[in-house]
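Questions regarding the structure given below will be posed in turn.
Of the protein chains in this complex, one is absent; all others appear in place.
We call the chains A, B and C, going by the order they appear; numbering starts again at 1 in every chain.
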Amino acid sequence: MLDFRTDLADERAEICKNEIKKGELDGIITENENISDKISVTTVKVLNENGSKLLGKDIGNYITINIENIEVITNEELKQVIDIFSRELIKLINFDGPILVVGLGNEDTTADEIGPKVIKDLEITRHVFRYKPELLPENTKNVCAIAPGVLGTTGMETQEIISAIAKNIKPSGIIVIDALASNNISRLLKTIQISNTGIIPGAGVGNKRKKINFETMGVPVIAIGVPTVVEAATIVADTFDILTEKFDEFSFLKDSSYKEKYDLVKLVLEPSKYNLTVMPKEIDELANNMEEIISSGINRMIIPE
Amino acid sequence: MLDFRTDLADERAEICKNEIKKGELDGIITENENISDKISVTTVKVLNENGSKLLGKDIGNYITINIENIEVITNEELKQVIDIFSRELIKLINFDGPILVVGLGNEDTTADEIGPKVIKDLEITRHVFRYKPELLPENTKNVCAIAPGVLGTTGMETQEIISAIAKNIKPSGIIVIDALASNNISRLLKTIQISNTGIIPGAGVGNKRKKINFETMGVPVIAIGVPTVVEAATIVADTFDILTEKFDEFSFLKDSSYKEKYDLVKLVLEPSKYNLTVMPKEIDELANNMEEIISSGINRMIIPE
Amino acid sequence: MLDFRTDLADERAEICKNEIKKGELDGIITENENISDKISVTTVKVLNENGSKLLGKDIGNYITINIENIEVITNEELKQVIDIFSRELIKLINFDGPILVVGLGNEDTTADEIGPKVIKDLEITRHVFRYKPELLPENTKNVCAIAPGVLGTTGMETQEIISAIAKNIKPSGIIVIDALASNNISRLLKTIQISNTGIIPGAGVGNKRKKINFETMGVPVIAIGVPTVVEAATIVADTFDILTEKFDEFSFLKDSSYKEKYDLVKLVLEPSKYNLTVMPKEIDELANNMEEIISSGINRMIIPE
Partner (left out) sequence: MLDFRTDLADERAEICKNEIKKGELDGIITENENISDKISVTTVKVLNENGSKLLGKDIGNYITINIENIEVITNEELKQVIDIFSRELIKLINFDGPILVVGLGNEDTTADEIGPKVIKDLEITRHVFRYKPELLPENTKNVCAIAPGVLGTTGMETQEIISAIAKNIKPSGIIVIDALASNNISRLLKTIQISNTGIIPGAGVGNKRKKINFETMGVPVIAIGVPTVVEAATIVADTFDILTEKFDEFSFLKDSSYKEKYDLVKLVLEPSKYNLTVMPKEIDELANNMEEIISSGINRMIIPE
């Protein structure tokens, strides 16, 4: 594997398992639950600094919901996925009181629009609590939301904006939704990851930005992410790996340095000036299904039935 | 005139002139400039409390740029309007240093989308100043921007959001862009108003919200507005007024109370539960032209040629 | 009533009932069915030339489904409306074999986008029948669809385009979907009309175009319409009518000629060069609900459960 370029904790756990001898996986617990032929849930718990270092992820819980063939999902199955997602989300919410939901990403970029789109479909209640609380069913949660845009269109770090708003409205917790990168094409638009460790905005599709987490926000931050793209570099590296595995004559390359691999990737991709990403041609439709699962699941948390 | 339901200062000045005896217009100065057959500029200056009370507008300058037949504008004329708009905007900017531009309104509502749409077409520079200042031409202004959404979708007062962000990034001035209401169908999508007095978000198309101005933000606030809708009630009131003027038999109604007029409006409109507004059928196309003028004009201020 | 400017047959029937002495309504049958507090169905049957002349509508059946408070509809109620709509639609389909569905209107104009939007959400099957029929459930209907655009963007009469395609693919029937005009603000985005008499494209929001019906297409044409706008002229005329009714002093106007009324409307509206229309401010959201009802209802017809 060329590098560890994935935001998915269960992918990293998988990689760890293969690379590290058993017994050394101290600090990482992995659980699997098969809900149906189509739906499964993986929970990765990073318990301590050792696990965090091994996995390259902060201490906390990472839940991934995996859905096979989401492009042909029935209404029944969709309802089931929403149930599971809502259940797992609520498990991670260990705070009462107002919630700020943040939709990260650029709504005008196909691979990056899931955050802002979810925000538009949420049942926002904070202003109703303030002006017409009698309209709200019992047990409704106090929720406000914002899609702050991205650095390139606002000129402000997302963290700056969210932190300013959080200071002002004082939520008891924050939920952020973002597109993620995967280093595994099989995960694209098939997985929802929920974690209680916060997020680095734009990790999925751009430069690393400042973290949005408990340290920077002062309240718990739950992150919901969906892998929408794989970098083109990943495909090149995969090809290299498969070749060296498949042909004995290439075994001499097995120990080639990171630098050598990186040079190869650069050689293949440099004719294009742009940031090349790999996406399913069907991304628009697949992303719509994901968006519906997440917004419906959060709405069920906001107004329990 | 049934009521004073307009955000346009020059409309109000017009009304004042007709209703108030000359000499009493102390505190209001009005100037006109005809740029061409197609373009004219009106400046209304509210100098003191008396003028402010008479006009129902805060002390400050209100500039309106009027464009005839914007639906058939040539590229030459468009360029000229952008020049004029940019010139008038710069006149009102009496501060140096970073600027925060705010696009008010709901980008998914046709009559309310001009603010968020302008934001998307601006040349944002704040992050370039921070990370790659060498890329910027000399005299470039430091500008960041946000489209915060509306109360119904965020649950937060727009003023809360902007004030929080302004406290954090400390701009030397704020520019807000919003759709306005007019009480005059002839002004729809024909006029751009610029003022240095701030704005009440959503004044154009909904309930009154909290002001965004020097008092609440701590820095100068310049407002740019375009009238996109007239309330249906205005059309009813106009009909009533014209009838009572036109037919002597109706003269007895001339002195009918506000209450009586209001009852009539209610009678006509109450069969619909919804907030009825009057818009040109061509609104989408007309609004696009307005959006281009405003974004190009602001960009010329950001990066002078 | 200033004129008969409505596409809704049940509105016209209502007007007829009030204006024409009983017994003379030969050729028009009206039936009502209350499904629930929220949903009702009205059927107007125009049986002969006399009825057609009286009503100003072609001979055939006109069904209107009325939904109260569609803006706060529950999922249960939405499902019920879809059931009713689907049931009534199937009643009117008296042909077997391939169906061509046509979404009329301009998808970039808020008041006119319902036709093209419905098309995008249909379960199209014609190409699957041709290339992979084994994928289709039993009893699936053979359906293809097109959103041809409007005269202003294509340069072609909609009738020309549809007729050319129909000649080529030879459907056994055509279903067209379009936005309608109403002369009654209470009907806006509250009603779906289904008829087996065809349609005049753009009747709702523009100039009269050539008919799409059995005569011009050679196969049965079923029309589905939703009133989305009222012309501003209607509001003016309504005000005039209510004033003359309410104030005895105005009784002299009761017999004013069409010309006089028309002059009044012109006087009120002429300050604007544009085609002024009245819409609910909430139109985008309301139209989305209508779009879902129609596309889901047609899909149920295509693939019966």
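The rule is short, and it goes like this: a residue touches a chain if its C-beta (ideal position, glycine included) is under 8 Å from a C-beta of that chain, and two chains touch if they have at least 3 such contacts.
Computed from a prediction, not measured in an experiment: that's the story for all the values here.
S.K.: Using the contact definition given at the top, list the shown chains touched by the missing chain.
M.R.: A, C
S.K.: Just to verify: which one of C:156, C:242 or C:267 makes contact with the chain not shown?
M.R.: Of these options, the touching residue for the absent chain is C:156.
S.K.: In the full complex, which residues of chain C touch the absent chain?
M.R.: Residues touching the hidden chain, for chain C, are 108, 119-120, 124-128, 143-149, 151-157, 160-161, 163-165, 167-169.
S.K.: So which bits of chain A touch the chain we can't see?
M.R.: Chain A touches the missing chain through residues 69, 71, 108-111, 184-186, 188-189, 205-206, 229, 232, 235-236, 238-240, 242-243, 246-247, 249-250, 252-253, 264, 267-269, 271-284, 286.
The criterion applied here is as follows: only the chains that are shown with their structure count from here on.
S.K.: Which residues of chain A are in contact with two or more other chains?
M.R.: None at all.
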